[in-house]
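Removed: one protein chain of the complex. Kept in place: all other protein chains.
Moving on, here comes chain A:
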Amino acid sequence: MSGSDQIPVSIESSASCSGKPRDYGNARAVLGQIRHALERLIASGEETRIDLNAMPFGPGDLEHLTNCLGTGEVQASVEALGPTRIQETAIPGVWLVDYLNAENQRLTLHIEIANVPQILCPQPQDLALAIDRLDARLDGTPAPNTPPLSS
């Protein structure tokens, strides 16, 4: 016996154990920023990216933000330097872009206010090579590292 059983232990329920995420009110400011960004997207097409890693969120603030934005119809994943998970929110034009490394640790988490998240679009330098790449396939000499769609 270590004697530790002599120490009285009482179990209390507290706000942090109630199962409901705590809200420190910091998500509201970001939601306001998203609203302004949406106005700019609609009026002029200007896109906005917000780095949620740079926000002084308390426990529960991020959950409050994502709960408020909800879940939309589109999910996408990009495999480059580890996975990147893209989730449309219930607000059209507002996307959650979660950048992860190969060990599934978060590199950064962005809110993107855009028609299509930037990482899903073909990159301009790649697009410039697209016809050459297709022509090579039409000639029957596919370039290395570009597997056919069926693979």
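What we mean here is this: contacts are C-beta pairs under 8 Å (C-beta built on N, C-alpha and C of every residue); 3 or more make two chains touch, one makes a residue touch a chain; residues count from 1.
Note that contacts and distances are computed from a predicted model.
One chain of this complex is left out of the view, and of "Amino acid adenylation domain-containing protein", "TIGR02186 family protein", "hydrogenase (acceptor)" or "Sugar ABC transporter permease", the protein name its UniProt record gives is "hydrogenase (acceptor)". Only one of A:Ile42, A:Val74, A:Leu107 or A:Leu134 touches the absent chain when the whole complex is considered: A:Leu107. Only one of the listed residues, A:Val9, A:Ala54 or A:Leu138, touches the absent chain: A:Ala54. Across the interface with the omitted chain, chain A contributes residues 14-16, 22, 24-26, 49-51, 53-59, 61, 78, 80-82, 84, 99, 101, 103, 105-108, 110, 118-119, 123, 125-126, 145.
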